[in-house]
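Quick one: structure below, then a few questions.
One protein chain is absent from this view; the other protein chains keep their places.
The letters A, B and C name the chains in turn, as written, and every chain counts its residues from 1.
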Amino acid sequence: MRYFESEVIANRQITEDIFVLQVERCGAEAAAGQYYMLKSWDTELTLMRPISIFKAEPDALHFMYRTVGKGTAKMAELKPGDKLKLLGPAGNGYPCDQISGKVAVVGGGVGIPPLCETSKTLQAKGLSVDAYLGFRDVLFAVEDFEPWCSDIFVSTEKGEEGYRGFVTDLLKPENYDVVITCGPEVMMRKVAAMCAETGTTCYCSLEHRMACGIGACLGCSIRTKNGMKRVCKDGPVFLSTDLLW
Amino acid sequence: MRYFESEVIANRQITEDIFVLQVERCGAEAAAGQYYMLKSWDTELTLMRPISIFKAEPDALHFMYRTVGKGTAKMAELKPGDKLKLLGPAGNGYPCDQISGKVAVVGGGVGIPPLCETSKTLQAKGLSVDAYLGFRDVLFAVEDFEPWCSDIFVSTEKGEEGYRGFVTDLLKPENYDVVITCGPEVMMRKVAAMCAETGTTCYCSLEHRMACGIGACLGCSIRTKNGMKRVCKDGPVFLSTDLLW
Amino acid sequence: MNHNVNLAVKVAGVDFKNPLIAASGTFGFGEEYNELYDVGLLGGISSKGLTLHPKDGNEGIRVWETASGMMNSVGLQNPGVEAFIDHGIAQMRHFGNVLIANMGGHSMEDYITGATMLSNADIDMLELNISCPNVKSGGMAFGIKADVAKEVVGEVRKVCAKPLIVKLSPNAENIVDMALACEEAGADALSLVNTFQAMAIDIHKRKPVFNNVYAGLSGAAIKPIALRMVHSVCKKVQVPVIGIGGIYTAEDVLEFVMAGAAAVQIGTVNFNNPLAGADILDDLVHLCQKEGISDINEIRGIC
Partner (left out) sequence: MNHNVNLAVKVAGVDFKNPLIAASGTFGFGEEYNELYDVGLLGGISSKGLTLHPKDGNEGIRVWETASGMMNSVGLQNPGVEAFIDHGIAQMRHFGNVLIANMGGHSMEDYITGATMLSNADIDMLELNISCPNVKSGGMAFGIKADVAKEVVGEVRKVCAKPLIVKLSPNAENIVDMALACEEAGADALSLVNTFQAMAIDIHKRKPVFNNVYAGLSGAAIKPIALRMVHSVCKKVQVPVIGIGGIYTAEDVLEFVMAGAAAVQIGTVNFNNPLAGADILDDLVHLCQKEGISDINEIRGIC
């Protein structure tokens, strides 16, 4: 984990509110499911913002983010050549080494981007990965999963594209050895409950407001079966069976 | 006086810390010695910043400013096409209509820029204008005065260029009907005192920290012989004989 | 009605067409901002703080920017109550909205004499400032201890036939006790907060920035504290409360109303955006529509 300055290579707008920021990698290991704290401001905003690794290439890190507030709006203004600060790679990431068999990644909204690097890592291990991607209305990132996934299932809430409804309607955990999920809490809870029924191993990547991002402030603590855990440092990935929700 | 958005045409760096910002004019009368409140931020900084009119062209306003703190540093980042907000033209400006005879403009540091538009206005009235421009070390704006001035006297503190010392050493108020001065307070006081001795009419353009810039907050009030006056609205130009300093 | 959203509120029997009031000391007597937009759009305007006698205000630097805020040490520069009655009121009447006379003081007698004069003049409400931190004698002293405040409010109440707002200082020892004391003493409404006593040092000069050493902090920086104070006061008093402190946006307005405020005042934001009054009002209509609020009175105090 390092705090460093990096340079923007590209910052592409994908949909009305989804962007992909590509920055110089500047070394450092970075594993699927980990994230970086980012800031492209000085003290205009107090806190850095956590964004997951969407793609980790040898020379570049890619972040896919949705503009929802002041911080992400400032990120959206970044232009090639601009500088920004990164703190990371942070968090535990998915235990890809320990995963075997057939895997489903189940993502919703901006929970989808981290599953891309995850699919790639698992496919590289020789595992077969299916992706279940749930969107509100407009699709994004789907083509980024294609190289790494056997099957891709897509849903939108009103059926603009793909299945109409929730992506969890399409999932059959019993077909998989491991299910990995990231997205809105209601979605992850549903996935976890389905996996509990079938006894499928399920990893959830939690989102939580963070201040320090390195485990010092206890601003992101959650109660788990193993006591209080820091989402930023002990997570963001947890075994669904360890969670209390 | 209006509050409006304008677009940056150019923002040129002249010296290490002097810039000229050129923005679309968007109508409105603007007289020599007046200023605008500028902001190129939202609420990252609380207050707008007063900057004098350096040149008022039919389609463009030019501001010459020195980067001294957060606000001017943000202005320095502006690029062509960027938007900024202006409030103005503000203040009383120089009473060019009432001025006749031979005029000296005496400026120091970033008190120099407003004297450029002033010289132009007076020259256009057919008056003869001499400029006395005092710099710390590096010159700027001198060539901008050339079209409008009969003579230009320049000084730097250590004599890097022009006269070594203060520009007030060169001034002989008795040779002029009116002296107009803008710059550091010590310089203006000296000019005012010299003019008092020779009975020469002298106008001073005061600088003062401002909040509203339109006369509402009384954050910029000064005591004068005619009672409390608002630098932002009743000034920034005052007859030297009205000032108490 | 604005686009089917009712923004009209009533404070101490006085009708405001909307809950936005220009805060005292940041808006003069309204005429400067009226050059930029029709300030009659606002629910009301609270005048520059008046004192019985004219005042020149403080020497030295008067305004200083801070992180998301500013400090001021204007020191109640004003033309005095008499000049206000002779000229200011007529000017403010043109705008057609609620005219609030804000009055500070240095002594009990000044407060009583000033309030008597204003009460007989053509104002809609009197806002009694017991909290200005920028005058050396008196001033904030009245705003710190509840029993002292109670006395001055009680006396002013006796001579004031107009609806009486008491403006509280966040520097009060206990804001809730202070509010209760003022209510008991006869305040028809409370407004809070005034500025926080604060300090800045010029490290190059190695001296305090302000001649008076301390000055008043306002702006977005203080909003979370102001909101807490408004909320805790609203939970305890019966009279309406006007929320003040770092209100910059329509969202901020809703926060204060949800915390229990009957109306709000906007101060420092006017300097950041001289059209703030008009802009926030506009945004407020749209925000209410978006949030499904058809009458702003519905959400008052729901937090």
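Here is the rule we use: contacts are C-beta pairs under 8 Å (C-beta built on N, C-alpha and C of every residue); 3 or more make two chains touch, one makes a residue touch a chain.
The structure presented is a predicted model; accordingly, all values stated were derived computationally and were not measured.
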| item | value |
| --- | --- |
| Chains in view that touch the one left out, judged over the entire complex | A, C |
| Which residue of C:L227, C:V241, C:A262 or C:V285 touches the chain not shown here | C:L227 |
| Full-complex contact with the absent chain, from C:G57, C:G75, C:G143 or C:G246 | C:G246 |
| Residue ranges of chain C at the interface with the undisplayed chain | 66-69, 71, 173-174, 196-201, 203-204, 206-208, 213-214, 217, 219-225, 227-228, 231, 246, 251, 254-255, 258-259, 291, 299, 302-303 |
| Chain A, residues in touch with the chain not shown (by the definition above) | 1-3, 39, 43, 45-48, 85, 87, 209-221, 223, 228, 233 |
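As a working rule, only the chains that are shown with their structure count from here on.
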| item | value |
| --- | --- |
| Chain whose mean Cα position lies farthest from chain A | B |
| Distance between chain centroids, defined by C-alpha means - chain A, chain C (Å) | 47 |
| Euclidean distance of C-alpha centroids - chain A vs chain B, Å | 54 |
| Centroid spacing, where centroids are CA-atom means, of chain B and chain C in whole angstrom | 36 |
| Residues of chain B whose C-beta touches two or more other chains | none |
| Two or more partner chains touched - positions in chain C | none |
